[in-house]
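Everything on this sheet refers to the single structure shown next.
Just one protein chain is left out here, and the rest sit where they should.
The letters A and B name the chains in turn, as written, and every chain counts its residues from 1.
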Amino acid sequence: MRLTEPDIQLNAQKKLRHLLTLEGLKEHQLTEILDLAETFFDPATGDLKKVPLLRGKTIMNVFFEPSTRTRTTFEIAEKRLSADVVNLNIATSATKKGESLLDTLWNLQAMGADMFVIRHADSGAAHFFARHVAPHVHVLNAGDGRHAHPSQALLDMFTIRKHKGDIYDLKVAIVGDILHSRVARSQIQALSILGAREIRVIGPRTLMPSHPEALGVHVYHDMDRGLEDVDVVIMLRLQNERMSGARLPSEKEFFRLYGLTEKRLARAKPDAIVMHPGPINRGVEIDSAVADGPRSVILDQVTNGIAVRMAIMAVIFSNAAQLQQQEREA
Amino acid sequence: MKLNLDVNSLLDTLEANLREDPIMGKNPHMIGIRSGGLWIAQQLHQRLGLETPLGELDIAFYRDDFSRVGLHPTVRPSHIPWNVEDAHIILVDDVLYTGRTIRAALNEIFDYGRPAQVLLTTLLERPGCRELPICAQYVGAQLNCDQKVKLLGPDPLELHLIEDKEEVA
C-alpha cells in the first residue's frame, strides 16, 4: 500500500543520476566509478590528467557548512574535467526559512548550474535538493549531516583497492565516533557492497549507534581486540565538541583507549594500512609516528580523492548523455 | 561479412610509404589510437623497428560526442611513455572517416606537449565523408563512403563490412 518513491538517485535507465548515498547501489555501480578513476592517472607519471570531458558544464559547489579541504578537492576534480566551477559558501543563518533555501537553489539553477555539489549540516539535505532540482541538474552529496559522504567512502575504497587488491576478503576496522560520522556510514555501506569479509567498529558505546547490527558491523569496545588481524584500520576524526563532556571524559582518556599507536597497530596484520579521512588530530586519535609512518596512506587518500570525484562526475554526466540518446532514438 | 582486403598487404603498403618518408630520419615516435589503430600501430612499429616504445592513446575523454552518447564503457588510460615535446610522431588509426577521432587524438597529444610534427597514417580511408579538414599522409586503401568496416583483431587482423545498425568503431 505504501507508495515508495523510486530510488531518487537513479534515472530511468537505473543508472546514477545523482550521488546521494551508497545505500542501495550495486557492486558494479561502485566498481565502474573506481575503475574509471584509475584511467585519470597518467600511468607514466602518476599525475592526474586534465581532460576536456565536462567542457561547457557548470558545476556549483554549494557549501552550507564550511570545509575548505573537501571543497578544494572537488574544485580540482571539476577543473581537471574542464568544467566551469563556481564556489558558494552559504551561511545557514541566511537560509532560515524553507522558501529561501529552495529559492537559493532555484536561483543558482537559473544561472545555469548543471550539477550541484552540496554539503549541508542536515541529514537528508542532499535528498531534499535532489527532489527539487530541474530534471537536467545533478546533485552530488559532499556530506549531509550524519547521513552520508559517498565520495569520501569511494575514495577510501579506491585507496584500499590500490594497496590491497580486492576488497573482498578483507577485515576492516573503523575506529572512533561512528554515531555522528557520515563518513563511517558511507564507508560501512561501501565495504558491505564490495563484499568485505568483516567490518568492525571500535569505540565506546557513547559514540556508537544504538542498532549497529542494522549497519552490518561488529562492535568492539576494546581497541586491542578490535584491531586483531585486520587488514585496514580507518581512524575517524573526533570532533572537538565531543572530546569532553557526557560522551567522553577527556581526549587524553580517549587517546589512551582508542588512539592508534605503533604498539596497537602491531595487533593488526603486518601489512595492514592506516587510513584517516582527515584532517587528523595528532595525539587524539592517532599518534604522529603512525600518521607519518610507512603504513599510513593518508596522503594517498587525498590524491585519490580527486580522481574518484572526477570519475563520479564523469559517470553521472555520461549516464545523462546515454539517457538523452535513448530518448532521442525512442 | 569479411571484406576482400588483405590486412597484411595493406600494411606492406604503409610500411613502404613510411620507410621513404623523411620522418624516418628524425627519430620518429609512434602512437596508436585504441583499439584498431593500436593493433595496426603494433604491426607497423615492429616492421619499422622503431626504438622508442609505442604510445597508446584512448581518446574516450576527448571525444566531442560525450554529451550526446556518454562515455565509452571500456575506457583505459592513455599511455605515452616518452616526452611529446618536440617529438616527431607517427599517429596511426585503422579507418579515417569523419576526422573527429583524429581531432580528439591531436587534442590529447597536445595536452602532453608540443610535438615537432605529427604524421597521420591509416589502414583505410572513406573519402567524401570528412567533417573536419583532416587528411592522412598515407593510407593503405580507399573504400566507398557508404562502406562501413570494422577491424577485428588483434590476432588475426581481419576487416569486416558491418550492417547499418552497428556502430562504427
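Note that in this section contacts are C-beta pairs under 8 Å (C-beta built on N, C-alpha and C of every residue); 3 or more make two chains touch, one makes a residue touch a chain.
Simple rule for what comes next: contacts and distances are computed from a predicted model.
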Which choice in "Dihydroorotase", "Manganese ABC transporter ATP-binding protein", "Putative spermidine/putrescine transport system permease protein" or "Cell division protein FtsX" gives the name that UniProt lists for the one chain left out?
-> "Dihydroorotase"
For the unseen chain, which displayed partners does it touch in the full complex?
-> A
Which residue among A:H127, A:R200, A:R264 or A:R309 touches the omitted chain?
-> A:H127
Of A:R71, A:R146 or A:R264, the one touching the omitted chain in the full complex | A:R146
Among A:R185, A:R237 or A:R264, choose the residue that contacts the chain missing from this document, as touch is defined above.
-> A:R185
Against the chain that's been left off, what residues of subunit A make contact? List them.
-> 1-5, 8, 23, 97-99, 101-102, 120, 122-125, 127-128, 132, 144-148, 182, 185, 209-215
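Methods note: only the chains that are shown with their structure count from here on.
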Between subunit A and subunit B, the Cα-mean centres are separated in Å by 40
Residues on subunit A engaged by subunit B in the complex (per definition of touch) | 36, 38-44, 49-53, 56, 314-315, 317-322, 324-325
Which residues of subunit B touch subunit A in their complex?
-> 58, 60-62, 66-71, 75-81, 107, 111
